[in-house]
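Dropping a structure here in C-alpha cells format, bear with me for questions.
The complex appears here minus one protein chain, its other protein chains still in place.
The letters A, B and C name the chains in turn, as written, and every chain counts its residues from 1.
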Amino acid sequence: MTLQNVLQVQSLTSGYRNRVVLQGISLDVCNDNHIAIIGANGCGKSTLLRTIMNLVPSTTGEISFRETQIERMPTDQIVRIGIGYLKQTENVFRQLSVRDNLSIASGAKALAGERAEFVLDCFPVVRNRLKVRAGLLSGGQRQSLALAMVLMRPVSLLLLDEPIAGLSPSAASELMHSLESLKSRFSFASVIVEHRLRRIEPLVNRLIVMRNGEIIDDTTDTQLMLDASWLDERYRHVPT
Amino acid sequence: MINSISPLDADNSGILVFKDLHKRFGDIAVLKGVSGKLVPGQISAFVGPNGAGKTTLFQLLTGELKPDRGSATLNGQNILGSSPYRLAGRGIGKLFQDVRAFPNLSILDNVIVAIVARQSYRDKPFDFGLVRNGRSQVLAKKAREYLSRVGFDANEEALAKNLSWGNQKLLALARLLAGEFRCVFLDEPIAGISTLMANRMVPLIRELAEAGVAVALIEHEITFVESLANDVIVMNEGVVIDSGSASEVLSHAETREICLGL
Amino acid sequence: MNLLLQLLANGIVNGAMFALLAIGFGLVYRSLRVFHVAYGACFVLSAFVYYLLVTCGGWPWWLAGLGSIATSAAIGTLMEAGFYWPFYRRRISSEAVLVASLGLAIMLENVMALLFGNEVAAIPRGLSQSVTLGPVRLTMIQIAQFAICTSVASAVFLLLRLPSFKIVLGMGENTELVQTLGHSLPRYRMLVLGLASGIAAVPACLVMTDVGMDVHAGMSYLLIAAVAVLAGGVARAPGWLLGAYLVAVLQSVVIWKFSAKWTGLVAFALLLAILLFRREGLVGLHKRKEEG
Partner (left out) sequence: MSLIEPSKELPPQAVRHSAQSPDDPVPAWMLWGLLLLLIVLLYAWRPTYVSHLLVMFGIYLLLSTSLNLVTGFGGLMSFSHAAFYGIGAYAYAVARLQAGPSGDQAESIIWAAGWPFVPAILFAMAVGALFGWLVSLVTLRFRGDYFVFATLGIQMIIFSVLYNWVELVRGPYGLYGIPRPDLFGWSLRDSWQYLLMLVPVVTTVVGALWIVYRSEFGLKLKAMREDERAAMSTGIATNRMAGLAMTIAAGVAALAGASYASYVTYIDPTSFSLSESIFLVALLMLGGAGNLTGPVVGTLIMVALPEAMRFVGLPDAVAANVREIIYGGLLAGLMFWRPQGIAGERFVGT
C-alpha cells in the first residue's frame, strides 16, 4: 500500500451564528492514519467532523479529499465520493426496520453483495434483527447498526463521532472489535472522536489534541492517551 | 473495587427524599429502583455514563416525567405527579442541560420573569401589574442584583439569544437564583463552556449551597465534581452502584472506569 | 335502511377518492414536515387543466387525465424547488412555512379565479348509466371513480414498499441522516411533492367529471385531506386511508341521520375528539417516550 494523503484541511474556520468554533485548523490525513481526536467538551472536535462533511458551513479555509475540493460540496456528494460519517446521535431511522435502514444506507438497493455480507458478518446483532424496528434496539445494537450503515458504501475515510459514548463496557468493546476487523478488510483511514480513551487506544496510531478550536498536539505516540498527568495538563479545564 | 453498594439511607433528615423510583420507556427500564436524598446546604453530584438514568431521575423529581413506581417527598409532602410549575412554586428549581434562556427576551426580562413567576404563584395567580413602570423599578432593581451576583454588569437590554453559550448558562443561573428555590437541580452546569466561565460558575454554586439550598448536579467532569460536591452518587444502567463522600467514591477504581473511561 | 346502504356505498366511493387525496397530503406532511396548504389549490388546478384539455382541447378523457397528472406533478415539483426548498434552506419554522403555503394557496386560487372565473365548471355529459346491486344503485362514473382510485392507491402502496421510498419515510424523521448516508435531499423532496401532486390529480379529474368544481373548492378539499391524515395518524400510510374512509362514511351517515349541511361540523368534531384522546391518530406507531 502506497502512502498518500487522503484528506487535506487547510486553515479551516467555522462556527455557528454567534460563536466561532474552529479557529484555523490544518490537518493532513494519510491513508494509513487512524486518528483519535481528544479534547475537553466544546473544544470543536465534533464541529471539525461536521465541517468536513459540510453539515456546518466553513467560513474560510480549504478541504480537499484526494485532490477534490469538497468544502462547498453537498453532504450527500461527499459521502458518495468516499467519506463515511457516523453521526453522534440520531444515527438510525428509528421508525424503520433494521433491514430498511441498511437498504437506505446501501443506496436504496436490496441487501446483497460481498461488501454487505461482510459488514453484516461483523455485526451479528444486526444480522439477527433485520425485521426489528430500529427504535426498539438497545443502545449498543443501535450503534452497531449505525456503523454498519455507514460502511455499506465503499469508504476510504471514516469519520466517527463518539461511537461508543453511552455504551456499556462490553457493548463498547464488541463494537470496537467489529470496527477493527472491518478496518483490516477494507483498509480505510479513520478519524475518531471519543472520550473513553482506553477503549479506543488499540485502534489508533495517531493522536490529536484540540483545545478551543485549535490543534495543540499532533503525535504518533498514542501511549500518551493513557498518561494521566499528560492528559490532565491538556484536558482538564476546571483546575480549581 | 466497590466495598459498599448501599443506597443512601432514605430517612427523613433530607429536604428531598426519594425512594425506589422506577421508570421505563417502552421496554427499556431506565431507572430500576433509585433511592436517595438531598440535604440543605449539601451539593450532591450524580455521575455515571450516558444512559445511566441521571437526566431521567432529574426529570422525575422536577415534575417533567411521572415515575412508574416509587415515592418522593419534599419536607415530608409528596411531590410526584405534580406539574413542574407547582413544584417550582414549592421550591424546586432546575437548570436545563441545554440552558433554555428565553431567547427573544432581554437579559433583564429573563430574570424578571423568574422573580414574578415565583411571587405571583404564591400570592396571586394573575397579576396585571406593570413590569416596566412604577413598581417595576423595584423589580428591575432586584433583577439587577441577581445579575450582578452572577457577574453580569452590562448590556441588560441585549436579547438572550445573542449571548454566547457560557453567558447564557450564567443567565440561566441568575434566573435560578431569582427563583429563590430551596432545592435546585443542575443538569451539566459547565458542559460546553470555557474554563474561565466554569471557574466563575463553581463559587456561585457553592454559594448557593452555603445559603442553605439543597443542590443536585449531573456532571461528567470529574475534577469539577471533586472540587465541588459533598456527596457523590454513581449511577449506571438505572441503579445507584456507589455513593458516599466525593473523595471516597472517586477513589474507587470501578467508578473511575465507568465515569472516565480511564 | 336502504337509504343508509345507498349512502354508505356513496361514502365508500368518496372514501376511495379522499384516500388518494389524503395519501398525497400525508406523504408531504410525513416526509417533508410541511403542512402543504397549497395542496388544495394544486388539486383544483389539476381539475381545471383536465377540464380545459377535454372541453377546449377535445382530448379523450384518459389522455386528458394523464396530461392533468403530468401537469400537476410538474407544478408540484416546481413548488418544491422554487418555494419550499428555499424555506427549508433557511431553516424557517414549520408554522411560518404553513402561513407561507397559505399565502401561496391564496395566490394560486385567485390567479385561477382570474383565468377561469368564479362559476362552477363541469364537463357537459349526458345522464350516466347506472348499475343496481340489490338496494344500492351506483352510476358508472362512481364505479369508475372507485376502481381507478383504489387501483392507484394500491399502486402507491406498492411503490411505498420500494427501498427508495423508505428514504422518503426516513426523510421525515431525520433529514441530516439521509444526507450523511449519501442521498440527495432536494431530489427526494422534489420526488415527494411531484408524486403527491400527481396523485391528487386523479381524484381531481374524477370529481370534475362527476359533479364539477369551482376555483374556490381547494380549501375544503385540503381540509378533508388534513382531517383524514391527522385523525388516521400521520406516522403510517394505512392510517391516512382509514381516516379518509372514516370521514367519507361519517359524512354519509350524517347525511342520513341529519342533513348534508352538518358534514363539515361532524368531520372537525371527530378530528378534535380523536386528537384529544389519541394524539398520534387512530393508527400510530408504538413509540418509546424517548423516541418523541
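Heads up, the rule we're going with is that a contact is a pair of C-beta atoms (placed from the backbone, for glycine too) under 8 Å apart; a residue touches a chain by one contact, two chains touch by 3 or more.
Remember, it's a predicted structure, so these values are computed and weren't measured experimentally.
Among C:Leu3, C:Ala74, C:Val99 or C:Val131, the one in contact with the hidden chain is C:Val99. Touch with the chain omitted from the figure is made, among C:Ala74, C:Ala113 or C:Ala147, by C:Ala113. Seen across the whole complex, the unshown chain contacts chain C at 35, 83, 86-87, 90, 92-111, 113-114, 219, 223, 226-227, 230, 259, 261-262, 264-265, 268-269, 271-272, 275-276, 279. Although one chain is not displayed, chain B still touches it through residues 62, 64, 83-86, 88-89, 93-94, 96, 100-106, 109, 112-114, 116-118, 120-121, 125-133, 150-155, 157-159, 162-164, 166-167, 170, 175, 179, 194, 196-197, 200.
Everything below uses one rule, namely that only the chains that are shown with their structure count from here on.
The largest tally of C-beta contacts between two chains is found for A-C. Averaged C-alpha coordinates put the centre of chain A at 42 Å from the centre of chain C. Centre-to-centre, using mean CA coordinates, chain B is 48 Å away from chain C. In terms of their C-alpha centroids, the spacing between chain A and chain B amounts to 33 Å. Across the assembly, chain C contributes residues 287-288 that each touch 2 or more other chains. Contacts with at least two other chains are made by residues 26-28 of chain B. Within the complex formed with chain A, the chain B residues making contact are 26-28, 49-51, 161-165, 190-195, 198-199, 202, 220-221, 223-224, 227-228, 237, 257-258, 261-262.
Those residues of chain C that touch chain A in the shared complex are 162-164, 166-167, 169-170, 173-174, 176-185, 235, 285, 287-288, 291. In the complex of the two chains, the chain A residues touching chain C come out as 53, 55, 74-77, 79-80, 85, 87, 90-96, 100-101, 103-105, 107-110, 135-136, 149-150, 153.
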